[in-house]
Every structure is written in C-alpha cells, then in structure tokens.
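Below is one structure. I have some questions about it.
Missing here: one protein chain of the complex. Every other protein chain is in place.
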Amino acid sequence: MLSFVNDYCEGMHPEILEKLAKINLEKQVSYGDDKYSKSAEKKIRQAAKCEDADVWFLAGGTQTNMVAIDAFLEEYEGVVAAKTAHVALHESGAIEYTGHKVLELPSYGGKIKAKDLEAYVKAYYADGNWDHMVTPGMVYITQPTELGTLYSAKELKEIHKVCQKFKMPLYIDGARLAEALAADPKTGLPEIAANCEAFYIGGNKCGAFYGEALVFTKNNTPKRFLSRIKQHGALLAKGWTVGVSFDVMFTDNLYVRGGENANKCASKLRAALKKKGYKQYIENKTNQVFVVMEDNAMKALSKKVKFSFWEKLDAKHTVIRFVTSWATRMEEVDQLIELL
Amino acid sequence: MLSFVNDYCEGMHPEILEKLAKINLEKQVSYGDDKYSKSAEKKIRQAAKCEDADVWFLAGGTQTNMVAIDAFLEEYEGVVAAKTAHVALHESGAIEYTGHKVLELPSYGGKIKAKDLEAYVKAYYADGNWDHMVTPGMVYITQPTELGTLYSAKELKEIHKVCQKFKMPLYIDGARLAEALAADPKTGLPEIAANCEAFYIGGNKCGAFYGEALVFTKNNTPKRFLSRIKQHGALLAKGWTVGVSFDVMFTDNLYVRGGENANKCASKLRAALKKKGYKQYIENKTNQVFVVMEDNAMKALSKKVKFSFWEKLDAKHTVIRFVTSWATRMEEVDQLIELL
Amino acid sequence: MLSFVNDYCEGMHPEILEKLAKINLEKQVSYGDDKYSKSAEKKIRQAAKCEDADVWFLAGGTQTNMVAIDAFLEEYEGVVAAKTAHVALHESGAIEYTGHKVLELPSYGGKIKAKDLEAYVKAYYADGNWDHMVTPGMVYITQPTELGTLYSAKELKEIHKVCQKFKMPLYIDGARLAEALAADPKTGLPEIAANCEAFYIGGNKCGAFYGEALVFTKNNTPKRFLSRIKQHGALLAKGWTVGVSFDVMFTDNLYVRGGENANKCASKLRAALKKKGYKQYIENKTNQVFVVMEDNAMKALSKKVKFSFWEKLDAKHTVIRFVTSWATRMEEVDQLIELL
Partner (left out) sequence: MLSFVNDYCEGMHPEILEKLAKINLEKQVSYGDDKYSKSAEKKIRQAAKCEDADVWFLAGGTQTNMVAIDAFLEEYEGVVAAKTAHVALHESGAIEYTGHKVLELPSYGGKIKAKDLEAYVKAYYADGNWDHMVTPGMVYITQPTELGTLYSAKELKEIHKVCQKFKMPLYIDGARLAEALAADPKTGLPEIAANCEAFYIGGNKCGAFYGEALVFTKNNTPKRFLSRIKQHGALLAKGWTVGVSFDVMFTDNLYVRGGENANKCASKLRAALKKKGYKQYIENKTNQVFVVMEDNAMKALSKKVKFSFWEKLDAKHTVIRFVTSWATRMEEVDQLIELL
C-alpha cells in the first residue's frame, strides 16, 4: 500500500547504511567524542559558516527541544511560541514537565510576526503585575513550520532583532530543515546560524537512521551541558550512532538533496490537486501537502493509501496531510495522483 | 491616604483578634489537628451542608491552587481554565512548576462556558494526535472571577455536568468567596459544595489574619495529602493559626457579613461613578470596581488615593481597580467619591 | 495535661499580640513592603552587623529551605547535608521535588565536619565519572542541629572556608536559632551572618505567631527572588503578618531572651534526669532533651505528659524527646520532673 503518512517512516539514506557496514566492527569512543561525530560537527560548522558552532547529537525532536529550552531558561521564565507550535501542542506537555510555561503568540500559517513578539514582550514589562507573571525568556520557532511554511531570511532577522533587544535567545526547531534549505537557498544554514542562538538540524525526518543535531551558534553552550543532557535521560552512550548519519548527510550536500527530492514530489502532487479542483488547507513550498477532503471520499481513499489526519474542518470535511520525503519516488506520487 | 488597593491589605476581623488574645497561652496541637481547626472544619461542613467535606488550612491562594491541582492531576494531564484565570496569568508559572500545563478557554468577563468546555474536551478526544497532547484532566474556575463576575448555581451545575461526563474534577478558587456568597445567596456554600470536587474559601482577602481553607467535598481527599502538602513546602506546623480565623469567621455568619459590607461599599462607589459619567470596564456585583480613567486624571488621583493598575486600554486611557473589603467604612467610600 | 511535644505548639510572645491589637485596623502594604517588615529587616541587619542583609518573610521552615536551595542551585547541582539533616529526612522529599538531590555526609551528633566536606568535594572532582554525577553545589547545615547540638564560630568558619574554596554557598537552617544564640553568645548573629551566604531565623519555634525570616548576607539575593517565591507558592500577600512578629522579637532582644528561657528550662530537666539515672541519647545545651526510656515506663508517662517519639532504640527501649520553649514556665518543668 502507498504511504504518505510521515517522513520518519523511511529508513536511512543508502550512503549511511554503506558507511555503517564499513565501520561496524571498529571500536568507537562513547558520548559523542568519536571521530564520526567530530567530523560531522566540522562539516556542519563549514556548511553553516559558523566557526563557533557547537554540535550535540540527540535521539529525538521533542527531547532536543526540551533539553535546549530547559537549559536556556531561568526557572521563572517561559518560552514564547506560536500557538500552533510543536512545543505548544504536540509534545505531551514536555516543556511544562521541565517546569516552564509556553507563552503563545498568534500563528499566521504557523509563523509568528516580529511585531507581535515585540508588542507581547513590551506589554509584559509594562504590566503592573509583571513579577507575578511568567517572564518571556526565549523564543521558539520552527523552520519550516508545522504547516510547511517558511520564514525568509529577512523575517528571521527581524525576529532575531527583537530577541536581541530583550535578551531572549532565539531557538529554531528544524525537524524538516532539509526541505527548508532546499526550498529557499537564500535562507540557508549560514543565514539561520547567524540569526539565532541555537537550532537543530532534523535527522529523523530527513534521512538519518535516527537522531537530530543540536547546534549552539555563538559560543553559548549552556554550562555543563553534557550533565544536563544526562539529567534529562537524553545522553546517548553510543552517540556516534547518530553522528555517522550526519557525517554522511553533510557530505556532498546529501542532506539538502534529500530535501529537494521531497519538495519536488510535493510540488507535483500539489499541482495535480489544484488541477483536480481540491481545496488546499494551506499552501507551502515544502514537503507537507494539506488537502480538504469530503469525508466519504477520504474514507474510500484511506483503503488505498496511508496519509495522516490533520483536523476536522466541519461536519462533512476533514483536512488530511500527505508527506513526501528524501525517499519518495516520483512513481509513487504518480500512483497517488491517479487515486485522487 | 485613602487605600482601595486590595482586600488583603486589611488586618483581621476584631473577633479573631479577641479570640487570639484569649487562647494565646494555651498549648496547641500541631499540623491542623487542634481543636480550633477541628471546630472550624465542623462549622464549614454545616454551612456547606456537606457531611463529606474534608478541610485543610493553608497559607495562601497560589499555594492552595498549586497543591490541589498537582494532587488531582495525573502526570500527563493539564488543568482547563479561562485565559484570564489566576492560575493562567498571575501565579508566576506555579502550575507549570509542578509540571502541568494550563489549557486555556475563552473568557467571558472572567467566566468560562459549559459548551466551550464540552467542545474543547470532545475535540481533544477526537484529535488523531490526542495522545501526543496534554489531556484535560480537571477544570479550574474562580468564584467570583478575577473580574468580579459570578457563576449562577445553574451555570455551575452545567459546568460540573460536563466535568462529570469526562471524569474531570471541578475545582473552584474562592479567594473572594465571601463576596460571592453575599452577592448571590442562591449560589451559596451548599450549592458550591454540591457542584464541585474541591474549592477553597478565601481567608486572606476576606478577614482572616491569614490563610485559606481548602475543602474536598466528596470523600475524595487525595491519598497521603498531608505528605503532599509537606512536599510542596506548604504544611503549617502551627496550622491552628489559620484554623482560629476560620473558626471565628464561621460563627454567626461573620464570613458572609464581611462580604456584604464589601459589596455594599462597592455598589455605592459604582453608582457614583455611573452618575459622574465614568466608563466601567466591566460591571459586577462584588467588591472590585474597574474604571476607565484618562491617564492624566489617573495620575492626579493617585496622589490622593491608592488603587491598583489593571491594564492599559489605549494610548490615553488606563483601566484601574478599586477594591473594597469587610473592613471598608462607608465614609472612606464617600471620601473617594468626592475625589473622583 | 503537661506538654513538651514541640516548641511550635505555643502561641506568640505577648508583646506581638499587643502590637497586632494596636495596628489591626491600619491598611497595610502587601508582599512584605510594609513598614513593619521594613523595620524588622533593619533591626535584623543591625543585630547581625550585616549591612548587606536582605530579609524575606516566609511561612514555614521546609518552604524556606526549598525556595532558598532551589534558587541557589544550578539545575544539575545538589545540596550537601548531614544524613540526619531536616532536608534529608523530614521534609517529605521537598528538595527532590524541586529536582535536586541531597548529598549526604556523616553526622556527628547532627553536625558535619569541614574535613569530611572537603574530602567529599575533592573526591567528586577527582572522579573519572564526575560529569555523570550530581555536582555538590551548596552546603546545608542547621544551627542548632536537629539533635540540639551547636557549631562553634570556629567550626562554622572552617566549614565556610571549604565552601568558599569550592564556590558553594553555605546555607544555615536556624529553625531554633533563638536557643543557639542564647546558648553560645560567641557564635552570635554577626558570626553567623559573616560565615554563610544565607540563613533563616526561625519564628515558628521561637515565639512568632508564625513564619520565618530568610536572610541573604552578601548582596547575593537570587535574581527575581520575589517571582521565584511566588512560583513555589510561597509568597505571602499579607507578608506583614510575619514581619510584625520579627519586628517585635528583634526589639529589646526579645528573640534571644525567649531562647534563654527555653534553654534554662531544658537544663533543669536535663540535670534532674541525670540525677534520676536516666540515660540521655545525646546531650546538648539547647532546648531539646533526648531520653532513653524503657517502653513500659514510657507508656505510663504518656498518660500524664505529652512528648515526642524520636526513635526505637532496641526491642525494649525508645528514645523520646522533651522540648522546652520561650513560653515554658519553670513550674511545668518541676511538674514533669516529679512525674519521671
């Protein structure tokens, strides 16, 4: 059966598998101090044109968000995010579990606006009861957002400027960063690294066997970060098992090429949907396609292809989502288009 | 200088002081097992016509909310509340500090609606990603609300019905409960006790020397509650120092009479403001009066009377708040009216 | 019935009651910014000869420990304490609730030794796995200890020196500080303030109506401390209700005089027990008397006087504790002696 459920349902780039086969019987160094992790770190630093980049390999996205956010915030601070943000909605309260509130801003197709952010923070400090309220301590955004939309380099810079004004670190969740980089080369790794205090490069959804790469960009790794990771249960004894994926993916631009494939497949699907008269819930240039389906048609389709539920729109319609990936073959897209 | 800043700026009902003087050299039993606390508990049970009521005396409101909410919730659950709720806005993130998210509903003058609540919970369970989201585990409301408005007995019953349907305890923050009871005798302690799983009777703002009385209404005190209180740093060795206030306040209806005085003073002020053409931000029947003031007038007034900032309305106007109390004398209200 | 159960079973110094009566109808300022709290702070500063002292009034001891320790520690640090310490044994896990481990040192009659502390910290930093272990981040001691023993000024200084060497704040729990000050004037408030980063002056057990005074000694109040207190549910809207007690107790040395009375009563009891051939579990110069009782004798005694259980010594003997206080009258001691 065809599947467009999610990009983390794929294996790994074949080049990674090849590398794993080659080095399987070597003895590695633990906790990310191995040569493959170090090589990956170096390549990431170069790709981001960021000499100060300090890179850590973790297993999952929620985990990475929770460890980084908890490390950046003072105990009495919260993290500002769009109300549609992954940290606000879909992490089972992991941020609150660390003791911090998610302070919600309006979402414009998944994005926040610099002026909303500035107004929010100003209002906080102007409030007579400010010290009985949670202090906005940092800002979280996703690139691409949960709805597949993208911040331009200009928008990033504007948001970052507000963050700097109020001394709030900006943190970017790049769970699907490969697709963002592929879709808008002008907002590349260097622009991202320059305009935030930390970000993570998604591996789970972008072709790694598993794992994510957390990058601190400004010589600003939180003190005793290894112990903090361990305390959150997130330290990988076999850290190199993630490092290898990134070492391979940051060779010959494999990471971005994976994103290009995903985007190309999604574009074709999007065009076909338009031609067939489907309403799209939101349009973007990356690898998530959101379609409004009449409920009976949706049920019929679900017998032939896997997709994911997004939200109930009204009594008779549902928004569903198709996700393409580095591994999607154009013939799968064609098969899907025929079914629609 | 006149002061209408807050009702917790007062001392204690003179009858409490009298009692304290009388018993000061007695040796008491610790941790709330003393005879005054026991007597207060019995009187509260009678006033609430709730034989199952189990009463605990704590020092403050945020503390009471945090201990009770944390005890009611499973680790993966959050508390549903109006976006204007004290727990959502003005407790410095105390609920999140215990690891739980505050799930916000729209506020109608400080109140939530039963149908919004039902829609929210239904949407949660219908969501394909429900188990990656924080589960609504209980509901928090205030009576009167932060804006001084009141739930009628009928509204309480409707909200409680939704809570029961989805097995969510309903918890009522009664920081200013005296004024609610005085303003609407049809929504008295028995109606409140019957329609929630726990509530607290405010002491700090209603004439106690200090402290609040937390009431579990349905033989449903969380297991090992004393240890839980201690673990949150909230157990009072000298528990009787709160118990005495409630013992006295629940004698001869002193508690509600205090609320009546506060409401009467506020009513007079409200009528005068209307006559003088002031715009009120919200109208209610209890002891908080919210007035829109032109900024220069506000500054002038602030030299002669203390009040509290509520919020900035626009470039030239601010909402300020006057609070009356059990101790406010009508002549103070008259003096304030003259200044307006 | 006679009672020697605990010193927090008493009311308040009559002078405090008198003051409360006098000011009951004044309107106060909230959150500890009132004139009585300010006056108390000034008097404490003078008594401690510590111009940098910053004083906060909280409701209880466990609460004070938990708020202060959580504020001093980095997330990955723990607090070093004697294995008999209140924070280690009798706070229902309140310190762990804030996320921090209590790192235990051997107890010598309730006290720790500077050389043990130094050896412990050195071993930590010498351990190959140090960054997978909880870092000793501060030190907690009690004065007098849970067993009534006292650190001399010299011992305090030695411990503090080790703390300074390893940049660990020293925090002193003074739940019964009045008795320590009375028993050893050479280790007075100035010596204590000079040799620690923070301490609390016990009120609940030493004659206050309720509450404790937390003192930061070196211009080192944790950032945004008011918000931190609130976040822990510990901020008192009516902060002045504690401040008044301290304002009165630090007038004319009332605080220490209360301790003198308690110690004098305990001394008389101790001498009588010795004469009667009772074995004391530990001897000290303060207001806790620990006696080994044969179980049947203990049961008989319990019908005539209240005391507290300390620990089961062996199959036939139990250690019990008598506590005297600022309020104990010598004739009560005489009555107790007759019963023994």
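In order of appearance the chains are A, B and C, and numbering begins at 1 in each one.
Keep in mind that, in the parts below, contacts are C-beta pairs under 8 Å (C-beta built on N, C-alpha and C of every residue); 3 or more make two chains touch, one makes a residue touch a chain.
Note that the structure is a prediction, hence the values are computed from the model and not measured.
**Q** Can you say which of B:K38, B:H132, B:K264 or B:K285 touches the chain missing from this structure?
**A** Touching the chain that is not displayed is residue B:H132.
**Q** Could you tell which one of C:S37, C:S92 or C:N195 touches the chain left off the display?
**A** The single option touching the absent chain is C:S92.
**Q** Looking at the whole complex, which of A:A40, A:V67 or A:V319 touches the chain that is not displayed?
**A** Touching the chain that is not displayed is residue A:V67.
**Q** Tell me which stretches of chain A touch the chain missing from the display.
**A** 3, 5-6, 8-12, 14, 17, 20-21, 23-30, 59-67, 91-94, 97, 204-205, 209-210, 227-228, 230-238, 241, 327
**Q** Since one chain isn't shown, list which residues of chain C touch it in the complete complex.
**A** 75-76, 78, 89-93, 96-97, 99-102, 123, 126-129, 131-134, 308-312
**Q** What chain B residues would touch the chain not displayed?
**A** Chain B touches the missing chain through residues 70-71, 74-76, 99, 131-132, 135, 223-224, 226-228, 230-231.
By definition in this document, only the chains that are shown with their structure count from here on.
**Q** How big is the gap, in whole Å, between where the Cα atoms of chain A centre and where those of chain C centre?
**A** So the centroids are 50 Å from each other.
**Q** How many angstrom lie between the CA centroids of chain B and chain C, rounded to a whole number?
**A** Those two chain centres are 33 Å apart.
**Q** Residues of chain A that contact two or more other chains, please.
**A** Chain A, residues with two or more chain partners: 75-76, 99, 131-132.
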